[in-house]
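Only one protein chain is missing; all other protein chains are in place.
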Amino acid sequence: MTSDHIHPEPTTFLKKHVFSVDHKVIAKQFLWFGLVWLGIGGIMAMMLRWQLANPGVPVPLFGKLLFPRTSGVIDPASYNTLFTMHGTIMIFLGLTPAMIGALGNWSIPLMIGARDMIFPTLNMLSFWTMVMGGAVGFYSLFVPLGATEAGWTGYPTLSTTVGGVGQGETLWAIAVFLIGASSIMGGINYITTVIRLRCPGMNWMRLPLTVWGLFLTSILNVLFIPVIGSAMILLVLDRVFGTTFYVPASIMSGGTGGDPILYQHLFWIFGHPEVYILILPAWGVVCDLLSFFARKPAFGYRTSVGAMVAVTVLSAVVYGHHMFTTGLSAMLGESFMLLTMIISVPAEVLFFNWLHTLWKGNLRLTTPMLFAMSVIFVFGLGGLTGIYLATIGTDIFLHDTYFVVGHFHLTMAASALFGTFAAVYFWFPKMFGRMMSERLGKLHFWLSFVPLVIVFCIMFISGYAGMPRRYYDHTSTEYLRPLQHLNVATSVAAFLLGAAQLIFVYNFIKSRWWGEPAPQNPWEVGTLDWTTETPVPYYNFKTIPVVQCGPHEFSNPVLGPDTDWIYQTEKLPG
Amino acid sequence: MSMLKATLPSLAFLRSRWLGCPLALMLTSTWALAQDKRWGPGEAASDYGYRFHDLFWLITILVSVAFALVVILLAIPVLRDRERPGHRASFDHGKSLHDKRLTAVISIVIFIILDAWVLVIAMQDLREAHWALPDAEDPQTYRVEVLAQQWAWNFRAPGVDGEFGTADDIITINELVVPKDRPVSFNMSSKDVIHALFLPEMRMKMDVNPGSINKTWFRPITAGDFTILCAELCGFAHYQMSGKLRVLEQGLFNEWEAEASKLASTAFDADDTEAQWAWDWEK
Partner (left out) sequence: MRGISWQGLAVSLGALGLLTSLQTSDDENPHARAPRGVSLVVTAGSWLRAPSADWFAKQAKSEPSRFTHDATAAGGVGGWVDSRGEYSLSEVEGEWAYWQWVSPERLTAGRRDFVQFCSSCHGLDGDGYGRSAQHLRPTPRSFQQNKFKFTKVIADLPSDEALMNLIKRGLAGTPMLPWDLSDVQLLDIIQYIKSLSPEESGWRDVYSQVGDPVEVGEDPWADIKERAIARGREVYHGAASCHLCHPGYVTNEQLRVLRKDPEGTVYREDLTYPALKDSEYEVLGRATKVMPPDFTWHQLRAGITTADLFQTIASGIKGTAMPQWKGAIPDEDLWALAHYVEDLIVSYKDQPAVRGAFMKGLRASGDN
């Protein structure tokens, strides 16, 4: 590969800003796309919390606009649509583009010393396929019988025509399929790029852990999204062509009987790796950022890599813990319980390494560092509560209660989201050439972190008290009415959490156009992406760099007393 | 502290009427609600209910200790190792053999304490209780067939003659009456979508799938009225799919059963085969 061959710069508006094949432009496209959808999903969550805290009360501000036939009150069917779309949007249209699309596209080529992804056109297609998926999902909100109401998990037979005859569910399945296709395209790109385009000297053990996280995520993406793709195809066939893959014979007579449990297996064989897909980049970012801002090497680099690889490998064989109450055989149940417990061990190893990275460091408590450290806290909470759910004895009671909701929000929403925020705050200076306000960033952090922990910890109490999830109104059942105070408290904290995100929006937009110009390396970090100029030219590197040391050589005594860091392209003295 | 001061808005603002009043209002209204508040699932009313309780609190203690450790180990560097002039981080890649051994040992120890211990107890619980279905042939076992639908529970009891599919089968909607101190065994299926039978006071939950029959059981040890909830999203009225479980002492139960069987026999129509949904009980 001729390292100095640079393609000419694109000239037309479409080629520069719309159908760009430059990974940096695509990263920014994914970032805006993801942040907007995170906002939409967040507003849906606020509506859900409003209904739960004030059952039957019209939604303030925009209720009458969205729900004219009920004078602004969210009716039960719309409520089901809201939590379904909230889940789908946050996972597929929020976190996936913001974390994997944006972060992956931005940092992989820059951090491995490449000029671009190995398949730039495929990269561009992956963004636009995701946009198509988002458009189909958005359109489904406006069809006559409304969008899907079957939960983001979309279990048949509720998601087949037995449960509802509208187009909404079919369009949802198609949207998920398209978004999945986009992720596969991205995954292929990332894997091949990391394997083939590492610059000289960048061997596997000198890769920043962010790249490791994204690489492993892509492997999971490529392996398991086809499974959900097939589940969605079968669902669409059942809905549109009247096949009976998921519809049992007792409902559709005629002998061709299917099994709704087939879908659950297919879904969770994807679904469980999906949650690891969402968290692995965050883990990688946290590993790196803790090292960068503690001015210490990432403790146990190889062990961390090994832990992430172990999680990747094991993620496929633990999916049954979502199905403990479906009537699985005892042997299957116990096997999944054991494997789920085993997969917690690599995560514990990561924790050990993170804490050891901070120990006796020289901590710089910047906003990205605050978010990275908070991931330790919230993932600790979320991961440890997973033990209750991995244990079948307690899962029987806690399944489909708010305990599960609290658990997965802490591990996914809190950890992956805060990882995303950490990444955005960290790479913003290089991406947009300006600094985000530290004051507002820290304010955003504290006003998000505290309410978030409150919201989801109260859910643990609700779940323990037996409150089922996906209920429109808990006050209509005598057993659940005395728990309403928990709902109100959760909603109050949730509104605070939602409001705090406006600080981030303001900070992001203001800094993007009117922020202080950023120095070339504000965080004093040595990875290859920080060796570039700001703004990064379209060809990234004038000459392909040659790596001579690892990414975490902070506070190495050989560096002398004046500096505690070194670029990866420099050689360690002595 | 200075970091905190630099980032938080001034206390005056927090106390000001812009933030203080609505905040205070929301907080007080939270506590003013629901006269009788509940914080837990209430007393267990089934014989294996204590197992959930014991396991839950065991895990809570273990998890709390682990989390407290994490928080302490997180707090110490924040308090002690912050950047200041002249301070330098200790350089350690953590790749020495000692470090790797330590990691391995700690992982194994944590696994044994947090996971293996709990796993063993859970497996015992499953084998002794949750998955130990009572013998259907035993006359002590009270068998009930459950047919879930959008959005109601249909229960079918065999009636006085003890056989399903006969004229005296007792069919109730959203109400289940069972005798105390006898194992109640369920065969459950659904007419349309997946539901889940959740008896919170009995600590029992099992999905109810269309096209197949799921089995579960419990033994009530307290008489009284309890709750039946649906625990799997089944449509827009999922939240209204609740019912009443009544546990009666054996004497009262026999009276109830006799009365219900007689009424059922009166109403029985042999020609209406579509109404007779009992299925063979697998022995």
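Which chain is which? They are A and B, in the order written, and residues in each are numbered from 1.
Note that a residue touches a chain if its C-beta (ideal position, glycine included) is under 8 Å from a C-beta of that chain, and two chains touch if they have at least 3 such contacts.
Note that the coordinates shown come from a computational prediction; the quantities given were computed from them, not determined experimentally.
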- Touch with the missing chain holds, among A:I6, A:V36, A:A77 or A:V222, for A:A77
- Per the definition of touch given earlier, which of B:H53, B:H93 or B:K191 contacts the omitted chain? B:K191
- Note on the structure: Among B:T60, B:Q149, B:T166 or B:T222, contact with the omitted chain is made only by B:Q149
- Message: Among A:V57, A:L145 or A:L502, which one touches the chain that has been omitted from the display?
- Response: A:L145
- If you put the missing chain back, which residues of subunit B would it touch? 147, 149-152, 154, 171, 173-175, 191-192, 225, 235-237, 240, 248, 252, 255-256, 259, 262-263, 266-267, 269, 271-272, 274-277
- Message: Counting contacts across the full complex, list the positions on subunit A that touch the omitted chain.
- Response: 56, 69-71, 73, 75-77, 144-146, 161-162, 164-166, 237, 240-244, 251-256, 472-473
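Basically, only the chains that are shown with their structure count from here on.
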- For subunit A, which residues count as touching subunit B in their complex? 75-77, 79-80, 149-151, 155-158, 162-164, 247-251, 257-261, 294-303, 325-327, 330, 333-334, 337-338, 341-342, 344-345, 348-349, 351-353, 355-365, 373, 376-377, 380-381, 384-385, 387-388, 390-394, 396-397, 399-401, 439, 442-443, 446, 461, 464-466, 468, 470-474, 476-485, 488-489, 492, 552, 554-557, 564
- Report the residues of subunit B in contact with subunit A in the complex, numbered from low to high. 3, 6-9, 26-27, 29-31, 33-34, 36-42, 51-52, 55-56, 59, 62-63, 66-67, 70-71, 73-74, 76-78, 81-83, 87-95, 99-100, 103, 106-107, 110-111, 114-116, 118-119, 121-123, 125-127, 130-131, 189, 191-194, 196, 198, 200, 203-207, 209-212, 214-215, 227, 229-240, 242
